[in-house]
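For this view, one protein chain was removed and the others were kept in their places.
Chain naming follows the written order as A and B, and within any one chain the residues start at number 1.
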């Protein structure tokens, strides 16, 4: 009774834009699904598509791992250290979000490319060259996706009560043990949310990937690249490929959600 | 330089969207009476042109406006296939200039054109190498050397199709490291020195300036690419559309195109 009354009082001012917002997000997807020539699906699911899909999933996952390894400590630095100019740093971290991905790719080439500031030495000393390799795809995806993780984790860290870290210190825990056993578990929901965003962004990454890592089947052709090139000659195939990518990513995220984000709703 | 180029491409994409919106408004607002018989050349003309025409058509547009006071030429530069798709979805445009007959055909199959498409320029491939040719590319045969970093256009886009034809004629199996989505992306890799050699259009080598050197080769003459242009039916401003097409085909137009490295039709 009470609950129904409360629900009945949901303000129209909020409900209308909420419904409009949902429609805004879902209608283009619906359009994609409606236009999908499902009958051509079996013929399109070639070995190459399978390879692109596999590469996409592997690279996005590796990029997410890379973002976790580098991004969580960075988030901690931004949230907890008394570093001067943190506001400025925080703004810098979001640069890949506003930078057109293609420009991000060029920037990566300028630094990590064969003639790049660092890449030159990597090539000369270790014979490592990132462009046109699967590792390059991971780097490009991580570059673009990292801000999502950092922002999410930093927000969680800033909301977390630092007194728990003090409590751990009084129990003899070193800074590292405190971080690992107290701080990190307490911000786990933020880390998971950030990793999911990060993974999703990496999976859909196109511009930075094709610019930095190029496009070669089996090496660097991820699904978005395959979709883009399919669009050149066969728009129907492009739609089917996008839908496949869409379904796989939604499936993975839904699976994760059940397993990891099973909090009170 | 490459940064600028890419930025301008992004700007062009944004412009396309803006134009599409603006065009909608214009169509409802001030549709000129079609076939009113007044050959008065004034008003706006919207030209969808292949990305490889960016420099020449910008120049031609300015010349046209100077020759016909009261006109305004607006461009939407992009990949020919992407433009064809936009046009087939009803994008409001007066003229389409394609880098490949195939893309023109996609449009003429769906939309009627007022005049038959006419070839206004031809382009041929050239080998592009970074300044100084550090990879010591001598000719087409070096493209089969797996030890050299090679970039080609993907087969799905016109320059890739032309490249494939050239290699077949020369009986060479190329060993590319990346298959790029368009010529400009290939040139970015060349000008940054990420690859030792690439196949692009001769005009692109010229337009890229001194960071890229071109090497002519005999087989290129057998894989020449035609550039067709046509005014579109239901063009919002048919008279100006026709006038602009004529201008491109005129001696004046050919001079500008020729200076950029295009062959005459």
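As a working rule, a contact is a pair of C-beta atoms (placed from the backbone, for glycine too) under 8 Å apart; a residue touches a chain by one contact, two chains touch by 3 or more.
Following the convention adopted for this analysis, contacts and distances are computed from a predicted model.
The protein name that UniProt records for the chain not on display, among "Cytochrome bc1 complex cytochrome b subunit", "ABC transporter ATP-binding protein", "Putative membrane protein" or "Spore cortex-lytic enzyme", is "ABC transporter ATP-binding protein". Taking the complete complex into account, the chain left out of view touches A. From the options A:70, A:135, A:169 or A:252, the residue with contact to the chain not on display is A:169. Screening A:11, A:42, A:85 or A:185 for touch with the missing chain picks out A:185. Touching the omitted chain from chain A are residues 161, 163-164, 166-175, 177-178, 181-182, 185-186, 188.
We take it that only the chains that are shown with their structure count from here on.
Each chain gets one centre point, the mean of its Cα atoms, and the points for chain A and chain B are 34 Å apart.
Residues of chain B that touch chain A in their complex: 2-3, 6-7, 9-10, 79, 81-82, 85, 149, 151, 154, 156-157, 176-181, 185, 188-189, 192-194. On the chain A side of its complex with chain B, the touching residues are 100, 102-103, 106, 109-110, 113-116, 131-132, 210-211, 213-217, 220-221, 225, 228-233, 235.
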